[in-house]
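Note sheet for the following structure.
Removed: one protein chain of the complex. Kept in place: all other protein chains.
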Amino acid sequence: MTVQLHAHARAFPIGGPIIEVQDISMAFGGVKALTKISFDVRKHEVRAIIGPNGAGKSSMLNVINGVYRPQEGTLRFAGEVITGITPRRAAHLGISRTFQNIALFKGMTVLDNIMAGRNLRMHANFLEVAFRLPRALREETENREAVEEIIEFLEIEHIRKTPVGRLPYGLQKRVELGRAIAAEPKVLLLDEPMAGMNIEEKQDMCRFVLDVNDHYGTTIVLIEHDMGVVMDISDRVVVLDYGKKIGDGTPDEVRANQNVIDAYLGVAH
Amino acid sequence: MAGFQFFLEVLVGGLLSGVMYALVALGFVLIYKASGVFNFAQGAMVFFAALSFVGFMELGAPFWLALPITIGLMALLGLGIERFVLRPLVNQHEITLLMATIGLTFVIEGVAQLVWGVEVRRLDLGIKDQPLPWLADNAGLFISQIDIFAAVVAAILVATLSLVFSRTKVGRALRAVADDHAAALSIGIPLKRIWALVWAISGVVALVAGMLWGARSGVQFALVFVALKALPVLIIGGFTSVPGVIVAGLIVGAAEKLAEVYIGPSVGGGIESWFPYVLAILFLLVRPEGLFGEKIIRRV
Amino acid sequence: MFYREAGQFRTSYGQDSQIFPLRQDRFAMLALLAVAVVVIPYIASDYWLRALLIPWLIFSLVALGQNILTGYAGQLSLGSAGFMAVGAFACYNFMLRVDGMPFLVAVVLSGLCAAGVGIAFGLPSLRIRGLYLAVATLAAQFFIVWALDKFGWFKNNDPSGVITAQPIVILGYAFNTAQEKYLIVLAIVAGLALLAKNMARGATGRAWMAVRDMDVAAEVMGLPLMRTKLQAFAISSFYCGVGGALFAFAYLGTVEPSAFTIDLSFRILFMIIIGGVGTILGSFLGAGFILLLPIFLSVLFHAVFGQTVDASLISAVELIVFGALIIIFLIVEPHGLARMWQLTKERLRLWPFPH
Partner (left out) sequence: MFLKMPSDSASLDTFPKLLLHHASQRGARPAIREKSRGIWQTLSWQQLADKVAAIAAALQADGFQRGGHLALIGDNRPRLYAAMCAAQWLGGVAVPLYQDAAADELANPLRAADVTHVFAEDQEQVDKLLEILPQCPHIQRIVYDEDRGMRHYAQPQLISFVDFRKQGEAVLATRRDAVLAEARMGRGSEAAAMFFTSGTTGQAKGVVLTHTALIDRARAAAEMEGLNDEDVAVAYLPPAWIGQNMFSYAQPMVVGYCICCPESPETMLSDMREVGPTYFFAPPRVLESLLTDVTIRMEDASRIKRWLYAQAMTLARRVGAQVLAGDSVALGDRMAYKLCDLLIYGPLRDVLGMSRLRVAYTAGEAIGADLLMFFRSIGINLKQLYGSTETSVFVCVQPNGQVKPDTVGPAVKGVELSFTPQRELLIRSPGLFTEYHLNPEATRAAKDADGWFHTGDAGYVGDDGHLRIIDRVKDVGALSDGSLFAPKYLENKLKFFPYIKEAVAFGDGRDRVCMFVNIDLAAVGNWADRRDIAYTGYGDLATRKEVHGLIADCVAQANADLAREPTLAQSQIHRFLILHKELDADDGELTRTRKVRRGFIGERYQTLVDALYDGRKNVRIDAQVRYEDGRVGNVSADLTISDAKTFAPAQLKKVA
């Protein structure tokens, strides 16, 4: 499937860099998590960050959407320097993400979770909501329509009104993806979207990720430590090891890269 | 000079009542460390312990008999709570656990009333609530003997506990549990038994605290609210640090007394009731993890 | 069993997000309101109105406030009684010091005062969570009661330290009888409950629950944590404040600061635990339950042991039952009576099938 996808002309051709990471370094109380990392992410591409556990992949993601603040280096989004922004600001800029261990709102239904993902598009204040004034109602319906589109897109109609807490792991991952794309982000950060999934679930997830990239033209940065999956869905791959960048390029280039082979493929998985 | 002496008196008095807070808080810390539960019922346990002790003595049991009986009783109570309230709620949100212990408070109070009645009781440990002559003569400080006694007992208790924890096998196991439940389990530490033990110990600690308080100001419901006072103490000291709560106890005790005496009059007095909390909040805003608590890093 | 759902379908998202999607439920609710407004005032005795219905409604409102903060926004508060006190005394002073202050305006204003105080004590919630926050709210509880007690001005320097609520007059009509008071309370509570439900099912509620369930994720999605939390504090305190005002004006008539003890705060907390955390209905069920239990117990005891039971015995048993119930609910049905009701409803909808 993926082969076919790349064979066809893309609806959204890959453009110039949208995220530029320059010499980013950061440490947790002395422990170096990232050292002098530099790479860029181009518009509409699927960019993978891979590396063994503890390579600093998640930290890198957390730096990009402002959960962590790097000690050194600069981070650019669409040309503008945004080093050390707050997560909220990142969200407003159009950076959306999922988490390694699912961070859904357990007590809420699938529908509400995804609706919550669109909060940036709802401006009615609590009084308007309480008295159901026109704007509140309008926003509620408009966003519900958008959300229903996503629900259909991810094929989760049947669990629309189920509290996410009751869903199996694989579905929860899917819902979280839904919540992330509900914000209609420019860039979507996926932290190990396929972690702990069986092969069918992984294939589904791959399909959805590609569909998102293909259907909405969303730029995607995803982390995986299982190489296999990543290689065939991503356009370019960054390889980290012990917080250092040891490889960067197309899947094939990376496969050929000796450092990567030593540091990564050597590691049994 | 007299002003300063008065100040000292207030200070020391405060510190000493602080010891009481610390003593109660100690029970909290033990349980919080071991099972991550904030045992709101600790105060009620203190009250219940003291009341039972007095009760047994009134029934004619001599001190040396009433003491072990009560100890046993408190240990049982602790075990019971662990088994029937907290084990079913294991892995629940801390707020849920707190609510459960609030419920527990009511139950214990109720039982205490039912068994021992409601009227205030005197508890006589044979130590007079009079200024220590020696201090009064030499330093001109008027400080109650019982306060001193309490401080000493508290000191001994803390010392023994810390010994137990650092030297004995159980103690090490307990520390392991406190650090990391999963790890502790994986190296074969019987979590449940540890919890039970801790609850029993905290029951005993409660008894000591209860007796001292009772001896000082009579055994009555007010004791239950000592628990609330212990809350700010814990926050300042950090939920998981024994030395922390000792220090914090002293700070709170001293601070509230001084505030009462020096600031109180200007605002109509009685500020003891809320001062510790406000103190705690202010403290929180500066140092959320408490005096000796580990810094909380929230990973994503 | 009594549901006939065939043919009840939704053709718009508006219909899909109704409070009562089922015709039968809508009807039942209307019927209930009709009874409450038309029938109750005539059949209910003064005792029923004064001792049961009015306090039930008022505490439902307060529980609603507690539920918004604790149940929906996940911020534990042990100071609800304190905020009630603010409302009660604020209302008294507005009526006292502003000539011709309309009662309803005073009620709203007192709610706003409570909201203000709520925000003040909610500020720490920006940095601290869970247990730590509980302390902040305890501070509120004790500080407020202390302040109202210490400063005579709040009580118009009444030597007895007690305030006596002014008569309720709306548009020149005085609400004196139990019936009238009941009706005014009913109107206010019903109205505010509806607003609460709207918020809960709308964007506001989603924001609260998001912060409750996973604040990191909420922030990453661009939700303003601070504003959301403070908003919850403010709205919650508003409800408690209005509740307090009604408590003073429509229920007790005369109150003193010490009426709003920490013990009361706990009871309010219990109401939502037993009624159902994070549900509107639960607030009403819980309030009813906690209010009726003591009455039920004393009736029971007198029935069993005759009139000669001493009060302390009953109060002791009451304490035990309360505490035990809390623990049992937390263990067995953490979502409280509301959840039980919901489950029974599901069963009825599927009847005769089990699933």
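Lettered A, B and C in written order, each chain numbered from 1.
The rule is simple: a contact is a pair of C-beta atoms (placed from the backbone, for glycine too) under 8 Å apart; a residue touches a chain by one contact, two chains touch by 3 or more.
The shown structure was predicted, so the numbers you read here are calculated from the model rather than taken from an experiment.
Under the touch definition stated at the start, the shown chains contacted by the missing one in the entire complex are A, C. Of C:S12, C:N157 or C:Q307, it is C:S12 that touches the chain left out of the display.
Within the full complex, the residue among C:G100, C:P159, C:G306 or C:P352 touching the omitted chain is C:P352. For chain C, the residues touching the chain absent from view are 1, 3-13, 15-16, 350-355. Think of the hidden chain as still there; on chain A it touches residues 4-5, 8, 11, 145, 148-149, 151-153, 157-158, 160, 214-215.
As a convention for this text, only the chains that are shown with their structure count from here on.
Among the remaining chains, the Cα-based centre furthest from that of chain C is the centre of A. The distance from the centre of chain A to the centre of chain B, each centre being the mean of the chain's C-alpha atoms, comes to 49 Å. For the pair chain B and chain C, the distance between mean C-alpha positions equals 33 Å. Chain geometry summary: the mean Cα position of chain A and that of chain C are 42 Å apart.
Looking at chain B, one finds that residues 300 touch two or more other chains.
Chain contacts: chain A has residues 67, 99, 103 touching two or more partner chains. Those residues of chain C that touch chain A in the shared complex are 12-14, 16-17, 195-196, 198-199, 202-204, 206-207, 209-210, 212-214, 216-224, 231, 235, 278.
Within the complex formed with chain C, the chain B residues making contact are 38, 85, 88-89, 92, 94-96, 98-100, 102-111, 113-114, 117-118, 225, 228, 231-232, 235, 239, 267-271, 273-274, 277-278, 280-281, 284-285, 288, 298, 300. Per the touch definition, chain C reaches chain B in the complex via residues 74, 76, 124, 127-128, 130-132, 134-136, 138-139, 142-143, 145-146, 149-151, 216, 262, 266, 269-270, 273, 312-313, 315-327, 330-331, 334.
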